[in-house]
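All protein chains but one are shown in place.
The block that comes next holds chain A.
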Amino acid sequence: MSKEVSEEGKTHHGKDYVDPPPAPLLDMGELKSWSFYRALIAEFIATLLFLYVTVATVIGHKKQTGPCDGVGLLGIAWAFGGMIFVLVYCTAGISGGHINPAVTFGLFLARKVSLVRALGYMIAQCLGAICGVGFVKAFMKTPYNTLGGGANTVADGYSKGTALGAEIIGTFVLVYTVFSATDPKRSARDSHIPVLAPLPIGFAVFMVHLATIPITGTGINPARSFGAAVIYNNEKAWDDQWIFWVGPFLGALAAAAYHQYILRASAIKALGSFRSNATN
């Protein structure tokens, strides 16, 4: 996939991209920079807006009385995927546009963000989610309480194992797409249009919702599930809550390992063997 880069008439097999150095595991210096706090605010606001729009869409759909009224499940899936597209687009340059603890966790495992930043982001995302769902409840309290509160639970007829599997694979699809969209190889080729990276990420969220809304209501974002569980505060939502943390974190772990050690072959590079060429 690497391009040969030509320099002053000489063609050599150099890479046309640079792998950034791994983020330090614990970077206390970040705590002194305004950009870190600005990024936390951006994650908080983005997750707030994400939960507000999407949960309001869910409640609005359920509020319709006729079977063919409302936006339908397709509209709900569009709300989730479309909001991720818009918000990743808006926040990518500020915070990286995670809006999801599973994405943050995957990027942390791949040494793209430090532990301090990862924890800060996850807290901001969860608080933003709580506030976002809180706004929905504040604006439409009765429908919110009577129509499920946008909370994630395992649907009747599905086992916890099925739900966990759905969350793992769904999050794998999302985090794999995030890694592909932010790969420095791709950035080198698509450097004139980084604006488009959020599009496949939004589409990934859309697709996974189409597939898994009937099973779990689709989590793939622990902050989204946590925010709705906190505000709705229903026993069933809390009983199933672990699925919406364990599943996404396992999916993110698998995606990080797949991208870093198979597609980007970090392990093989470290061994210095079995490579197709020196630039791969």
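In this text, a residue touches a chain if its C-beta (ideal position, glycine included) is under 8 Å from a C-beta of that chain, and two chains touch if they have at least 3 such contacts; residues count from 1.
Here is the rule we go by: contacts and distances are computed from a predicted model.
Looking at UniProt, which of "2-oxoisovalerate dehydrogenase subunit alpha", "Vacuolar fusion protein MON1 homolog", "Aquaporin PIP2-3" or "Glutaredoxin domain-containing protein" names the chain that isn't shown?
Cross-referencing UniProt, the chain left out corresponds to "Aquaporin PIP2-3".
From the listed residues A:153, A:177 or A:260, report the one that touches the chain absent from this view.
A:177
Of the residues A:212, A:225 or A:260, I need the one that contacts the missing chain.
A:212
For chain A, which residues lie in contact with the unshown chain of the complex?
Residues of chain A in touch with the missing chain: 1, 67-68, 72-74, 77, 157-158, 161-162, 165-166, 169, 172-173, 176-177, 180-181, 183, 185-186, 189-193, 196-197, 199-200, 203-204, 206-208, 210-215, 258, 262-263, 265, 268, 274-277, 280.
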